[in-house]
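The other protein chains are all here in position, but one chain of the complex has been omitted.
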Amino acid sequence: MSRVNDVGGQSGFGPLEIEADEPPFHADWEARVYALNTALVRSGVYTLDEFRDAVERMAPAEYLAASYYERWLHAIETLVAERKVLGDG
Amino acid sequence: MGEPQAAFAAGQRVRVRAVDPVGHTRVPRYIRGHTGRVVEAQGRWPLADDRAAGAAEPRVETVYTVAFPARELWGGDGAHEVTVDLWESYLDRAAEDRA
Partner (left out) sequence: MSGEHASSTVAVRVRRLEERLIEAGVVGDDQLDAILTGVLNGASPVNGARIVARAWTDAGFRERLLADANAALPEVGLSMAGGIQEQRLKVVENTAEQHNVLVCTLCSCYPIGLLGPSPSWYKSEAYRSRVVRDPRSVLAEFGLTLGDGVRITVWDSSAESRYMVLPRRPDGTDDLGEEALARLVTREGLIGTAAV
């Protein structure tokens, strides 16, 4: 499906914001989100493709307003809820 | 029983299927329906569409690097080339391919 993430060739996103000497993560929580996602994929809770799908299923306005790792967090929360891995549906 | 043969060879022209599947896919919109040239067959991997849909046995297919001239994608006078990595079932042999 054509989803909000599929931006190749679109116009209107403005100039690039290039940060000099950018660190790997901008906040501890971003690093925690990265680690959680890696652990959940490696543990087989979901696949990387299912993760990408969950990011893409975000409502377009929400996707565009969210930061990169906020999208990841949203997708992890979505999949954890759908897989009922916390036992509470 | 060897490995299944790749359907396309380097240099062959292929057309990206102009379909918009339901659910996750790895075909960007900007190449759908466009014709490109196979650069190489990369290897075989489970189809992302199937894996994203939670298929127990996703189809395993050859993934190709396919190059598209900027003019084919955008018109205009762009002289560059864009390559995209595409699973076999995203592609058909281009009608004009006589190689």
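A and B are the chain letters, set down in written order, and residue numbers restart from 1 in every chain.
What we mean here is this: contacts are C-beta pairs under 8 Å (C-beta built on N, C-alpha and C of every residue); 3 or more make two chains touch, one makes a residue touch a chain.
All values reported here derive from a predicted model rather than from experimental measurement.
For chain A, the residues touching the absent chain in the complete assembly are 5-11, 13-19, 22, 24-29, 31-43, 45, 48, 52, 55, 64, 68, 70, 73, 76-77, 80, 85-87. Within chain B, the residues in touch with the undisplayed chain are 26-28, 30, 42-43, 45, 48, 63, 65, 67, 70, 73-74, 78-87.
In this section, only the chains that are shown with their structure count from here on.
Those residues of chain B lying in contact with chain A across their complex are 20-25, 28-30, 48, 51-54, 73-74. Note for the complex: chain A touches chain B at residues 1-2, 6, 8-9, 47, 49-50, 52-53, 56.
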